[in-house]
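Here it is: the structure, laid out below.
Here the complex is missing a single protein chain, while all its other protein chains stay put.
The block that comes next holds chain A.
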Amino acid sequence: MVDVVRVLRRWVCRPALLSGVAVSAAMTLSAAAEAKTLTAVMHSDLRVTDPIITTAYITRNHGYMIFDTLLALDEAFKVRPQMADWKVSDDRLTYTFTLRDGLKWHDGKPVTAEDCVASLKRWAARDGMGQKLMDMTASLTASDERTITLKLKEPYGLVLESIAKPSSIVPFMMPRRIAETPPDKAIGEQIGSGPFRFVQAEFQPGVKAVYEKNKDYVPRAEKASWAAGGKVVKVDRVEWITMPDAQTAVNALMSGEIDFIEQPPIDLLPILAASKEVKVHNTNALGYQTMGRMNFLHPPFDNPKIRRAALLALNQKDVLDALIGNPQYYRICGAMFVCGTPLETEVGAETLVRKTGMEEAKKLLAEAGYDGTPIVLMQPTDVGTLKAQPIVASQLLRAAGFKVDMQAMDWQTLVTRRASQKPPKEGGWNMFFTNWVGADVFNPLVNVSLNGRGRGAWFGWPDDPKLEAFRDAYSRAGSLDEQKTIARDLQAYAYEQAIYIPLGQYIVPSAWRTELTGVLDGPAPYFWNIDKAD
């Protein structure tokens, strides 16, 4: 008992003892308290910190904080210089990139061409567009400390677009010793040359990630536009705080405890919009595309007629009404490469956007000789933006004559099962749904659903050489007009074959305190250019 009392006394007395400690700690912390700190709640917590090993958007966003890119895309979809400028030879076979002055890694060492070559190679080993670029590349070398030379086997129209890729996986530059980490192993250090430094000592996975202004960063002189232009940092610290409860995040924003919420839930937006101290704005004009994917390996969706019947049975309005509800935040859009991009076209999507395919679906299903094989449709119950699509789709597919076995599971189980190529009865599947950031599907090469390399393709595994031929032709196209024509034909073909089913576009606005100014638009949230009033 005496011991218990002693322990209790120690606990009770501890605050008093600590008050002395607190005074000195407070003095130390006062510097941090005076620092201009921007506190943000992101869409997810940061756990994986290697932006090359994963396609997770939170890690991409983390990458933009601490790493930089050679080139970047601006809001007009134009490639702009960022760390490097470039020249193209007359025969379009040699690209020469020259690093600009003043580039330093966070450990103080200069950025060299060798670092960038190693970074590009590691990125290309993981990214589909990067792999394509390397397929067309004869050599990628550092000619001197500041010059990178890329020689092609034949003219390839997407060299610059590949290196300026704005979304997952972004070709971020890293020091050579880090970039030489095998592409399937996470990097051990967070050393970039970007506008912020990662504060490793304060990193708590699932709780917070802290970034400090990189005082050695030399921004470009041009105006910031998406990830291009001058990355001028106007705050001292950025803290990403994880808040699992959306209502708490909204309350914290309204009370001024945090400054920014990347993706508040749609149903809480009216509360935020009503506040005079909060601004609600969509920074990502391309938004998200929600889509359904069928498994090409097993009946009944190994039959193109049955896949087509499924596509005809679905429509975007019903899905978006259930998923988002408020038409202010969604857009019916038949463009596989999303609406608002140069490749936008609705060819082939008439029934999806006009909700007119049900009768044809029934007819086609009968013609195809559907034998009543149940469709195993996976529903993730723990992801708010993926719960509604399977329910609506099940109902519409049943109405067309399909027998549907909708199976509820958590997202982790779904992604594990999705990787199984076995028949549905042996743990496989027939259909699932997911969402993409618009920038991840905005051309035939980044849109992984259009990969037709069979069992090596993205989940669903369509084996379709014609798809690959379209993608090859697109990559070799010499002009935007030619690219548009190929993309249009590809989209028409993909709808005809029901390669995947785009179910509409939606936006998720961000919300921030009115003390913040200079928040940039873009496919990812950027924290440079933002100032915070005292």
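Here is the rule we go by: a contact is a pair of C-beta atoms (placed from the backbone, for glycine too) under 8 Å apart; a residue touches a chain by one contact, two chains touch by 3 or more; residues count from 1.
Throughout what follows, contacts and distances are computed from a predicted model.
**Q** Report the protein name recorded by UniProt for the chain absent from the figure; options are "Anti-sigma-W factor RsiW", "3-oxoacyl-[acyl-carrier-protein] synthase 2", "ABC transporter permease" or "Sarcosine oxidase subunit delta".
**A** "ABC transporter permease"
**Q** One chain is left out of this view; which of A:Arg126, A:Lys231 or A:Arg331 touches it in the full complex?
**A** Of the candidates A:Arg126, A:Lys231 or A:Arg331, A:Arg126 is in touch with the missing chain.
**Q** Using the touch definition from the top, which of A:Asn326, A:Thr416 or A:Thr514 touches the missing chain?
**A** Considering the complete complex, A:Thr416 is the one touching the chain left out.
**Q** In the full complex, which of A:Gln82, A:Ser168 or A:Thr351 touches the chain missing from this view?
**A** Candidates A:Gln82, A:Ser168 or A:Thr351; residue touching the omitted chain: A:Ser168.
**Q** Over the whole complex, note the residues of chain A touching the chain we left out.
**A** These residues touch the chain not displayed: 1, 4, 11, 14-15, 18-19, 21-22, 25-26, 29, 45, 47-49, 53-56, 59, 126, 128, 168-169, 182, 184-186, 188, 203-208, 241-245, 247-248, 251-252, 254-255, 257, 382, 409-413, 415-417, 419, 421, 434, 436, 440, 448, 455-459.
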